[in-house]
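Yeah, one chain of the complex is gone here, protein chain that is, but the others are all in their spots.
What follows is chain A.
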Amino acid sequence: MKRIKCPRIRKLSADRPEASIQQAEKELTKLQKMTRQSTVFGEEIEDLVDQLRQVAAPSSEPFIFTSILEENKKLLQSIFKDCGDIEFRNFDAGGKSALLVYLEGMADTSNLERNVIKPLMSQTAPDNPNTGNLSEIFTTMKGISEHILGASSVSVLTKANAAIDAVMMGNALLLIDGISEGLSISAVKYVKRNIGGANNEHILRGPNEAFNEGLTDNIVLIRRRSRDTNIKVQILKIGERTKTSVAILYVANLVKPGLVEEVERRIKLIDTDKVLASARIEEFIVDHPWSPFPQVQTTERPDKVLAALYEGRVGIIVDGTPATLLVPCTYNVLMQSPDDYTIQPVIASLIRLTRNVTAFIAIYLPAIYVSVVSYHPGMLPTTMAISVAELRARTPFPSFLEAIMMELLLEVFQEAIVRLPQRLSGAATMVGAFMVGTTIVQAGLINPLLVVVVAITAISSYSMPSYTFNLALRWLRIPMLVLASILGLYGVIIGILAVTIHACSLRSFGESYIGGLFDITLLSDWKDGVVRLPSKLLKERPKEFGAKDLTRGGEEDG
């Protein structure tokens, strides 16, 4: 029988020194120490939380004001932690300590000094006969604002969020020991551009002021033009983080019922972190974001906005963008320019008709050229057919490829000229003119007739009053060209049908994009549509936008 050999049992610590009692004790004390420390930390955090929500602050608010100024200051400091441009100004007001919080650079300090700090500090005089009264005044912010402060616009704030927003907007926040309220004093003053001329919508006769980036200034530009109390301004805050102000402007007794509510609804539905330009808002509120056509009219001219408001439309001004949005927007509206109203009606009518023709040319001319030259030369006059053949004989590429090359070149030039600094863009234009005008033709790459066709097309698209519409036309040209090269004139006709049907089915806030032109019930709108009649005869507002009061003159409120 084999004996099983038992290994001798030894102490674990002999084998593994780290398992010794001493070592374990050492570790244990370390752990106890850490636990103790974390309890302290926990308590401290709890204290902080307690401080932050002393009287059960509602979940939407970071904290609520207490009546102890030092605590309020601490709370605010924790909110504005690491915001170096926030100024905390302590001073003495009527024997109580006061605190003024404002954003450096956004608030008008001299204004605050004059109208807030100075009156409050002067209340400290002990021999003031109204001392008894004074202590009463100093119990509410309302009292202070009514009796002491010289600032023009103040509002009492009880909620912390509103106070923080007020500070971030550039207002000053006044806190006084013993009062659990804040007072927002509007003293916004920041660097901004002066009101300048319209850069992108220059007109020859007529006002040339244009919007700039400040929302209030922009609203002022409109208010100054009309002393009408019916012009309403509704301001919304959009953007999870930027909280950009968006103003909805309308004329209360004109606008189509339901339109303002719809605009408001769509703007409120916007779910984004930032709004840096009005185009962002535009993209969110349009009915068909995939369409190349602009479905919102953009303008930087206050007169244009006012004219639109009095047609029963709604304006949307976004803080920080001069480009203001106007809805609803139809083809007809985009084809009009303020200059039409400053020149003789017969001339304006002719110009408008020309504009409509050029819009057609801008989309279809290259396509028609390609289809006629490569599919239906029989449609050309014989001499022209032969001269086209003569011109084309020197160029190596099929007309479609030629046209695409030319379009590409044109787009490149346009892009280059737009992107380059102003001084250089002149040089780019020169290079373009040389290349396209002479060299490309001489080199036998592209035939001169096509250069003429593409040049006419480009000029046509530039003549649009709306830049976004011009872009739409430029975009549509390419699919038309492809259709023409595959299917000939048949393809061009398919393209024309598709574009027309698409434009007819587009709706901008309920109004058909192009359908209004063909609606017999809107015939009276033609007076100020494709043609323009003398102002004497334009007695009615466009029916298309459903203004409540259709007659322009007379009793507007009736």
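We adopt the following convention: a residue touches a chain if its C-beta (ideal position, glycine included) is under 8 Å from a C-beta of that chain, and two chains touch if they have at least 3 such contacts; residues count from 1.
Following the convention adopted for this analysis, contacts and distances are computed from a predicted model.
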{"item": "Protein name, per the UniProt record, of whichever chain is missing from view (\"ATP synthase gamma chain\", \"Amino acid/amide ABC transporter membrane protein 2, HAAT family\", \"Germination protein, Ger(X)C family\" or \"Ig-like SoxY domain-containing protein\")", "value": "\"Germination protein, Ger(X)C family\""}
{"item": "Full-complex contact with the absent chain, from A:Pro62, A:Pro207, A:Pro292 or A:Pro398", "value": "A:Pro398"}
{"item": "Candidate in contact with the missing chain, chosen from A:Tyr250, A:Tyr375 or A:Phe413", "value": "A:Tyr375"}
{"item": "Touching the absent chain when the full complex is considered, from A:Val154, A:Val388 or A:Val436", "value": "A:Val388"}
{"item": "Positions on chain A contacted by the hidden chain, ascending", "value": "371, 373-378, 382-383, 385-390, 392-394, 398-399, 485-491, 494, 498"}
